[in-house]
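Left out: one protein chain. Kept in place: all the others.
Moving on, here comes chain A:
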Amino acid sequence: MSVKHASVHAKWIIGRVIGTKMYKTAKVRVTRLVLDPYLLKYYNKRKTYFAHDALRQCTEGDIVLLKALPEARSKHVKHELAEIVHKVGRVVDPLTGMSVEGTQFVEPPTDLPLILGEDQTLSEKLQELNISTAPSGADSPPAQNPT
């Protein structure tokens, strides 16, 4: 009656998608830190929310940002998908913009600009570079033996 803005207290929440089997709905698990009153230590307390996903773009394991709907869409669905923060398997590092796998970058950072033409494969490009073991005026390979 009095609350007109959102149907829930939490306007914005972040969680992990745990199920996408429902029609245009994602099941999202949200963890919040709750203080144990005796140990005085914070533990994750999980709660599941259902979010409306109109374009069906969520897969299981995504980290998503949900926004509260102005009124509940159905008995359980009170949020909608605002954005996918980290897509599972295709995480993008926000600082560099490159795709990332765990603590490694997927494409190694290239020092030389590698421009591949349409009809040129990588092996042809490598042949162009003329790398050979014959000693030449090139600089010596960096010593990479761990000491």
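Convention: a contact is a pair of C-beta atoms (placed from the backbone, for glycine too) under 8 Å apart; a residue touches a chain by one contact, two chains touch by 3 or more; residues count from 1.
Note that contacts and distances are computed from a predicted model.
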Name under which UniProt lists the unshown chain, selected from "Small ribosomal subunit protein mS25", "Glycine cleavage system H protein", "Autophagy-related protein 13" or "Vacuolar fusion protein MON1 homolog": "Small ribosomal subunit protein mS25"
Selected from A:L39, A:L55 or A:L129 as touching the chain missing from the view: A:L39
Where the unshown chain meets chain A, residue by residue: 10-14, 30-33, 35, 39-42, 63, 65, 67, 82, 85-86, 91, 93-96, 100, 102-105
